[in-house]
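Got a structure for you, questions after.
Missing here is one protein chain; the remaining ones are kept as they sit in the complex.
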Amino acid sequence: MNAEIVATQFRFAVNVLPKEGILDPQGRAVEQSLPHLGLAGIGQVRVGRRVELAVDAPDAAAARGLVDHLARELLCNPMIEQYAIEALGAISAARGEVGG
Amino acid sequence: MNAEIVATQFRFAVNVLPKEGILDPQGRAVEQSLPHLGLAGIGQVRVGRRVELAVDAPDAAAARGLVDHLARELLCNPMIEQYAIEALGAISAARGEVGG
Amino acid sequence: MSIRVGVVVFPGSNCDADTAWALSRAGAEPVELWHEHADLGGVAAVVLPGGFAYGDYLRAGVIARFSPVMRAVAGYAADGGIVLGICNGFQVLAEAGLLPGALLRNRSLRFVCRDVAIRAERVDTFFTHRVAERGVLRMPVAHGEGCYYADEATLDALERDGRVLFRYVDDDGNPARVEDRENPNGSLRAIAGVMNAAGNVAGLMPHPERAADALLGSDDGMLVLRSLVESAAARVTTMAAGTGR
Partner (left out) sequence: MSAGVAPAVAGVPLHRALGLTDEELAAIAGKLGRGPNDLELAMFSVMWSEHCSYKSSRPLLRTLPTGDDDVVAGPGENAGVMRIGDGWAVAFKIESHNHPSAVEPYQGAATGVGGILRDIFAMGARPIAVLDALRFGDPADPRTRHLVKGVVRGVGGYGNCVGVPTVGGELVFDPSYQGNPLVNVMAIGLVREDAIMRAAAPGPGNLVILYGSATGRDGIGGASVLASATFGDQDPSKRPAVQVGDPFAEKLLIEATLEILAAGLAEGLSDLGAAGITCGVSETADRAGTGIRVDLDAIPRREPGMAPVEVLTSESQERMVVIARPERLPEIAAICARWGIPCAVIGRVTDDGDIAVIEGGLDTEGQPNPGARELARMPARALASEAIEFDRPAAPPPRRRRAPAPGIPETAGDGLPERGMDPGAVLLGLLGSPNLASRAWVAEQYDRHVQTNTVGGAGHGAAVLRLKGTRRALVATTDGNEAVSAIDPYLGAALSVAEAARNVSITGARPLGVTNCLNFGDPTRPEAFWQLREAVRGLGDACRALGLPVTGGNVSLYNEAPGSAIAPTPEIGIVGLLDDVTLLVGPAFTADGDVVLLAGATEPGLGGSAYAALAGLAAEDDLPGLDLGAEAAAQAFIRDAIAARSVTAAQDVSGGGLAVVLAEMAIWGGRGGRFRVAVASSPAVALFGESPSRIVLTVRPADVPAVRALASRRGVPLAELGIVGGPQLLVELVGEGATGAAEGRGVGVADALEVTLSDLRHAWEQGLPRALGEEA
């Protein structure tokens, strides 16, 4: 019970999608194949990337800061894409023997 | 007030990620680039796809059924990928003049 | 005096040797610039070759942008150094913000390898002064993400400032429309190559180094590479004069 929480692992997803108005040939290709699949009623398809990752950080704000940095610098090209960060949960690791 | 709801547009995202245990070269490449970015503490990177779309359907269950069909048949390659469907909300369209 | 031209090698570059070979045919002494070194070794110009730097995972060119050598290239460019990006090298320069616009996936969603015709829109640049002899050049493209994109305002500005360097053209020499076969990737305004505002950094999707020997089908690319080497030589001479050496 003396354990001290030293780091928590936070899990995130970064969703990167083509910006509004940017050509999305993959989305169009999905739409064009809908009739072949016998699917009606589906539209506005946009295809992007989803990156899931884990961050070791002292707190949630610090963790999100790192992810935001990564998203801005690497995962997303702001000229053509936009991103959103999604928190997926956290696992704490504690110092001290757990269960002896 | 006499408007009858005839169809609702449901928005979904399909998140497609490499299956557990399947090599993810993209995720590995991102991890290897982290030191260049000066980022520490990030790991377990998996890179997948995110597909956002809209479905016109009478109800949420029917809409999700269509999306599930699309995900299974087209968006996800079950040999190497797994998917999850995420509901993003709904917009109802009503018959009858709204605000005349 | 031999003109030393640097060829950047990222892990995954695969046109580095071809580019060095073609540059030496154009009269230069090629020098390998390893991605982990932030030192360009005093070269007279830098070429970023084609390939799949860092696997081109995520987006072509994006991971390469963070390598130490790119810090050096950015500084070199800011000082007026001559930099040319070919194919993947163009993608890297665009991702690094050294050139305007972005290179999206080809509209066909397929990799495309074929000969294209490109017209030099400027024949008074470091990269094209030799091209005046020919006008339209034939050379191969080979890429999956080469669809040039910028917003309308940027495109207008590029045109106005004369920064569109090459365009894909049809048999009659007219810019190929987005849906034409002659526009291999669906680039906006048929743009195949652009320059920065200062005119010392350029990128193009077609491969001049693959058109450096008539035996292989065309040597039109030599006009681009010779332009670059001669410009580099001239710059070395000017700088030597400027520093009084």
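The letters A, B and C name the chains in turn, as written, and every chain counts its residues from 1.
One rule holds for everything that comes next: contacts are C-beta pairs under 8 Å (C-beta built on N, C-alpha and C of every residue); 3 or more make two chains touch, one makes a residue touch a chain.
The structure displayed is predicted, hence computed values, not measured ones.
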| item | value |
| --- | --- |
| In the full complex, displayed partners of the excluded chain | B, C |
| Contacts of chain C with the absent chain, listed as residue ranges | 11-12, 14-15, 17-18, 21-22, 50-52, 54-57, 110-114, 140, 142, 144, 181, 207, 209-210, 212-213, 215-217 |
| Interface with the undisplayed chain - residues on chain B | 18, 21-25, 28-29, 32, 77, 79-80 |
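The working rule: only the chains that are shown with their structure count from here on.
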| item | value |
| --- | --- |
| Centroid comparison with chain B (C-alpha atoms), farthest chain | C |
| Distance from the mean Cα position of chain C to that of chain B, given in whole angstrom | 37 |
| Distance from chain B to chain A - Cα centre to Cα centre, in angstrom | 12 |
| Chain A and chain C: spacing of chain centres that average the CA atoms, whole Å | 33 |
| Touching two or more other chains - residue numbers and ranges from chain C | 58, 63, 66 |
| Residues of chain A whose C-beta touches two or more other chains | 49, 73-75 |
| Residue numbers on chain B that touch chain A, as the complex places them | 13, 15-17, 27, 30, 33-34, 37, 39, 41-57, 63, 66-67, 69-70, 73-75 |
| Sites on chain B touched by chain C in the complex | 25-26, 29-30, 32-33, 36-37, 47 |
| Complex interface listing, chain C residues touching chain B | 54-55, 57-58, 63, 66-68 |
